[in-house]
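The complex appears here without one of its protein chains, the remainder shown in place.
For chain A:
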Amino acid sequence: MADPIDPTDPSHRGSRIARRPGRDDVPAILVKVLLLGIVIGTAIALTPALVAEESWLFLTVLWAVTLILVATYATGRALPAKYLVPGTLMLALFVVFPIALTAKTSFTNYGDGTRNDKQTTVEQIVGSSVTRADDSPQYNLTIATDGDPASGPFTYFLVPQDDPETVFEGTEDGLQEDPGGVTLDSGRVTAVDGYTVLDIKQISAASDALDEIAIPTDSDTFIVRDGTSEAFEGAPTLVYDEDADTITDEASGTVYTAQQQGDREYFVDEGGQRLSDQSWTANVGTDNFKRIFTDSRISSSFFGIFVWTVVFATLSVVGTFLLGLVFAITLNDPRVRGQKIYRALLILPYAIPGFISLLLWSSFYNQDFGLINDITGLNINWFGGSFTAKVAVLLTNLWMGFPYMFLVSTGALQAIPEDLTEAARIDGANGFAGFRRITFPLLLVTVAPLLVATFAFNFNNFGAIFLLTGGGPFSPDNPTAGGTDILISYTYRLAFGAGGVQIGFAAAVSVVLFVVTGVIAALQFRATRSLEDVN
């Protein structure tokens, strides 16, 4: 884009801007105005919510993105940016952002039992301790207001279920018997003079305001709403002391303090007994990474699993490629009749959703009732032994993967010019020699990057392992590492198996795997570059 006009020269800027509307036709401008309007409108609409949530980072990012977009498309200056901005934003949103979030999570103990922050956890523990007083009647509850149904002030009208003729009026001053002007209908107050009775929706809408009201009773308890139509007398048994950071059980006098147990804190008494299994999110520094490299269960199995992962991925790629290539070469010969039918049949395994094939294959390997032992007359417990299970996994993955290689090789073969092989034949390179020296190297130029990608895919082929063998067989002394486990299925079990969901730890493992796979892929791409020399 060679522009002879110096953009810094103010004398030209006016003419440039003036020229712009002429270039775009009217519908295009309307679309642009509309879309930019949506962008700005969305940003404005989201702002109050983000301010209320105090998400300053998101607010900043949101407006920065909005400004970038408006600057790019409304002013008509940075022309290259017009094409780069959407892609860059997508990259940031779908690639960089998840990776950054994963890395951030890997330094926390986030997971089952630690999903909330400390304040929420304390509120829930204390809130859940509200207990019905032993002699409390169950009341039929009517909530009414002499003001606004959304903000109050609210008054509770209570009728004990076992004494349906008595009415209490409940306010923050306490309970008062027999208020005037009350209409009673089958044990429930249905109307009060001068008051509006709230319906179920209004109660739900006003629930935050209602939660603020404490209606004391004569016996040191409060009226607690039980749904929208009933209430009882009760009080929380736990009290949180914010300064001391302790929770006290009023009934027994036990004081619970926050103490570290494992990678998280709990409220525990002096004997170490927990008040609740609820804990809260906390930063744990590099503990998750330390655990990967120091936990004996992980380090003892890690090396073997890593080796099998590499073997599995390598054999899967080599096996599927060779089988696919053989089929491709055979069917590429013009002498073969019914090429199309054969090709269609060979692609079938590729057309069936992977998880269905895997579950089916899993049942084929059943020792007593499976198809494979039935047909072959063997009596092999395929998934019972580590070696046979590995063979079964590789066989199935070969079946799953060769159609792709067949497709790719067929395409690559057809792209190799006929005259090259012809010239080779004239030079005396017949049959296999011609294939080995001419066709195959040319084929690899196109296919090699795909082989690398397939390797990376199989390196993390979670489905093939998880749906087929579940990682098994397992030795009884180590139920976390199975005979066919690859790194990803193994870490999945570590993070989500026994002990509940440990997202922080899983994130740390993902970061490590990300680095490992990245390094391997980088090395492989470097190696495939040498193949391109044949051109």
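Please note the rule applied: a contact is a pair of C-beta atoms (placed from the backbone, for glycine too) under 8 Å apart; a residue touches a chain by one contact, two chains touch by 3 or more; residues count from 1.
Here, contacts and distances are computed from a predicted model.
Peer 1: What protein name does the UniProt record of the undisplayed chain give, "Extracellular solute-binding protein", "glycine dehydrogenase (aminomethyl-transferring)", "Exonuclease" or "NADH-quinone oxidoreductase subunit H"?
Peer 2: Result for the unshown chain: "Extracellular solute-binding protein".
Peer 1: With the missing chain put back, one of A:Lys201, A:Lys290 or A:Arg529 would touch it. Which one?
Peer 2: Looking across A:Lys201, A:Lys290 or A:Arg529, the contact with the absent chain belongs to A:Lys201.
Peer 1: Just to verify: which one of A:Val224, A:Leu331 or A:Leu358 makes contact with the chain not shown?
Peer 2: Counting the whole complex, the residue in contact with the absent chain is A:Val224.
Peer 1: Since one chain has been left out of the picture, which residues of chain A touch it in the full complex?
Peer 2: 28, 31-32, 35-36, 38-39, 42-43, 46, 49-50, 53-55, 58, 61-62, 65-66, 69, 72-73, 82, 85-86, 89-90, 93, 101, 105, 108, 110, 112-113, 115-117, 120-121, 124, 127-128, 130, 132, 138, 199-201, 203-204, 207, 224-230, 232, 234, 261-264, 266, 276-279, 281, 363, 366-370, 381, 383-384, 469-470, 472-479, 493, 497-501
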